[in-house]
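One structure follows; several queries about it will come next.
A protein chain is absent from this complex, but the other protein chains hold their places.
Chain nomenclature is as follows: A, B, C, D, E, F, G, H and I, assigned in order of appearance, with residue numbering initiated at 1 for each chain independently.
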Amino acid sequence: MLKLSKNPSLIRLKTRGESICPISKTIDVFEVVVEYIPRGAALALEEFRQMVDSYRGREILHEELAVDLMERIKTAVNPPYVKVVLKSYYIGVEIEVVAESGGVQPLYI
Amino acid sequence: MLKLSKNPSLIRLKTRGESICPISKTIDVFEVVVEYIPRGAALALEEFRQMVDSYRGREILHEELAVDLMERIKTAVNPPYVKVVLKSYYIGVEIEVVAESGGVQPLYI
Amino acid sequence: MLKLSKNPSLIRLKTRGESICPISKTIDVFEVVVEYIPRGAALALEEFRQMVDSYRGREILHEELAVDLMERIKTAVNPPYVKVVLKSYYIGVEIEVVAESGGVQPLYI
Amino acid sequence: MLKLSKNPSLIRLKTRGESICPISKTIDVFEVVVEYIPRGAALALEEFRQMVDSYRGREILHEELAVDLMERIKTAVNPPYVKVVLKSYYIGVEIEVVAESGGVQPLYI
Amino acid sequence: MLKLSKNPSLIRLKTRGESICPISKTIDVFEVVVEYIPRGAALALEEFRQMVDSYRGREILHEELAVDLMERIKTAVNPPYVKVVLKSYYIGVEIEVVAESGGVQPLYI
Amino acid sequence: MLKLSKNPSLIRLKTRGESICPISKTIDVFEVVVEYIPRGAALALEEFRQMVDSYRGREILHEELAVDLMERIKTAVNPPYVKVVLKSYYIGVEIEVVAESGGVQPLYI
Amino acid sequence: MLKLSKNPSLIRLKTRGESICPISKTIDVFEVVVEYIPRGAALALEEFRQMVDSYRGREILHEELAVDLMERIKTAVNPPYVKVVLKSYYIGVEIEVVAESGGVQPLYI
Amino acid sequence: MLKLSKNPSLIRLKTRGESICPISKTIDVFEVVVEYIPRGAALALEEFRQMVDSYRGREILHEELAVDLMERIKTAVNPPYVKVVLKSYYIGVEIEVVAESGGVQPLYI
Amino acid sequence: MLKLSKNPSLIRLKTRGESICPISKTIDVFEVVVEYIPRGAALALEEFRQMVDSYRGREILHEELAVDLMERIKTAVNPPYVKVVLKSYYIGVEIEVVAESGGVQPLYI
Partner (left out) sequence: MLKLSKNPSLIRLKTRGESICPISKTIDVFEVVVEYIPRGAALALEEFRQMVDSYRGREILHEELAVDLMERIKTAVNPPYVKVVLKSYYIGVEIEVVAESGGVQPLYI
């Protein structure tokens, strides 16, 4: 966690990770995008990377992983707004899961 | 159908399928995108794939297929919001059909 | 015109056509996108194609062609909302003409 | 200026032009996009091209050129809404200038 | 700073720069986009480039750099609205920081 | 046919057309690219467009249309080298047919 | 199989299909591109589609499927040259298998 | 013309220009790419731009313009190899003309 | 290692991995593409993934990693031809390393 002396309006992070599908027991590869409004603190990139890497080899549905990651970010830097978007691909289907928490969704595009 | 202990804000699924055109009797190939807000349950990907594959060899207008698929998803996981977008191509025309059900349309892009 | 037993929320069609410029008398090639909300009836694709092909060899400004096509679609399937977007290119200038009719413009993107 | 018997909802034009930078005296190459809502009259493309070509060899800031072009279009076809977007590139910086006039900005994307 | 006789609605600038990460002491390369509404004055491009180049070799978090640059632009041309978006890449993570100041966020896209 | 006083090394033309499929009797929409080495004469664009438009409403396999168009171009401007590439799409399959005639295939990319 | 009165130089076909992985027993979705030089006969598109669809639900390695499809095309239309390229995706790895048969590989790009 | 103390292996230039079509008398807008191997001298960019701008308002076929420009570059810097590629668009047809001169065509891609 | 009853002409694999830079001790993220001509045996995808994952947390230059991976693939399936292309990004520089072994480089594109 980084203390911020100046508060940006929004921070967006994007990377890749993997987990184990609890149904088929195969490796699920995913891309994840996190957006949050910081309030005095930001996630260090090493810290964020460790969070994403912690799902490696762990059985969890992507639908639940997105919410789980969102909650850990809330615990770490307590942002007034956070959104997690997780994308993967399985048997010809592209899946995208969105988890979001906080008052007003910002209008940035 | 998957029971969810944590509720994401939105789930988006994308794949390809085919049906028979009731007018020209030729094979219609389509791409379909589904978006829904889950309430305690999610579509398993195998379940979604079977829904889409069930139109294979069946005579149905794309305009009606989109609404039909939307209704089956409502029956399966009863989401407060669901949208189905179906795209295809015929005699040089690209077609896109949108079917949607539920209270407020989400603003995710 | 196709009778629909199930009503989609929106239908989008895209194709190419041509007409004659009434000023320079040269062939104008264009791309056209139509969006409408169906109410019990949809345009058959063959019917839409004939509408677009009917401008072939005919002298008409693109600014007026877009409105003319919009009005013919209103006559054919009487939709509560319809939008026509027509794009072309001439002497290094790209042109886009939008014609629109009906209550509320939908927010689909 | 073209008299229109049918009024489209929006017209968009895009081309390229050049001017002289009053500070460095070098040639500024730009891309320009114009959007306007017509009221009974449209810009002929030859007319629009002449407007853009008139800045060739003339010293003017891009920040002012965008407003100047907007005002000439207002004089020519008196639209209830007009927007001019001008893009260029210099010493590794991309610049975009927007000039706009009229009641409500349309929501077309 | 350039005095403007005509006021555009919006100016957008985009370039690249670099700084030193205060944690890992490595060089951070970034892309930056600035948007502001001018009020009688615009940033000269040479002036903007010097601002961005001033972070070269200086230890500063990207989260703080975005806010710092925004404040310097406010000091230079006093715009009613300004937004700074800064993007970089580190250990497989893409980061985007947004800093923004002023009344109403404009709807330009 | 245009008489050329100066001989280019290669001319490439690209457009769209349509024909009728002799098997399914539906409209086949295609894109066609022609490359030829001119010898004192070039195809006028109006002439090329008429060639392509002549397949409208005519029953012919795309595999044969490509060869037929190649032979008509050979008759018109007698080039030492000519290649015709024709692309279309049917029941989910993209098809590309290449017809070629003449000594050495040029190495231009 | 279509008898051809005129022989093109090359035919290229592209579509999607699926099979079962003999190791993990999951559905493998693939994209396939076929290139061949016809000698008096071409594959009808319906015939090609049936070949690709015949792997649906069948256990076969993609490495062997590519060679198998190539051999069936050789049996059907006996081309002097044929190449099959098959692409798929599994546990974060993109795989591409090439099978090829015949004298000289053509230089078309 | 710039004297070079060090000889690069290849120089490539790309810009846009316009001329008048001698048949339809309309403005032809084109994109042009020049490649040459320098021998002790290079085209200054201002010099190249003047060459391209000199076709403005002049009646000349694109097929001949490409060869004409190639010959002027040969006169100016006498390169052992030069190629000119000119692209434009008319009545729905994209045209590309290649003019080339000199011993061996280089293999750079 | 998979025994193959049918030999494809070429197999191409693409994925992402990470290692530790022996100079700066930071995490290096890379993309890797492998191409090989199989002779009776293919790499199982799980086997290939384990090879790539084995560099995680290990200090090795990317220049050497590419050659190391190539040698392990040669040991595993003994192909007559193999090429490894590794791409990464550091302090604003994109790096690409190619390692290759075997008689003739294939001409597939």
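Everything below uses one rule, namely that a contact is a pair of C-beta atoms (placed from the backbone, for glycine too) under 8 Å apart; a residue touches a chain by one contact, two chains touch by 3 or more.
Keep in mind the model is a prediction, meaning the values are calculated, not measured.
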Options H:L13, H:I27 or H:I91, residue touching the unrepresented chain: H:L13
Identified contact with the non-displayed chain, of I:L4, I:M51, I:I73 or I:A99: I:A99
Touching residues on chain I - with respect to the absent chain: 23, 61, 63-64, 66-68, 83, 90-100, 105, 109
Absent-chain interface as seen on chain D, which is shown: 18, 24, 26-27, 29, 89, 91-92
Residues of chain H in contact with the chain not shown: 2, 4-16, 38, 42, 44-46, 48-49, 107-109
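What we mean here is this: only the chains that are shown with their structure count from here on.
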Centre-to-centre distance between chain E and chain C (centres being mean Cα positions), rounded to whole Å: 42
Sites on chain C at which at least two other chains make contact: 16, 27, 49, 91-92, 109
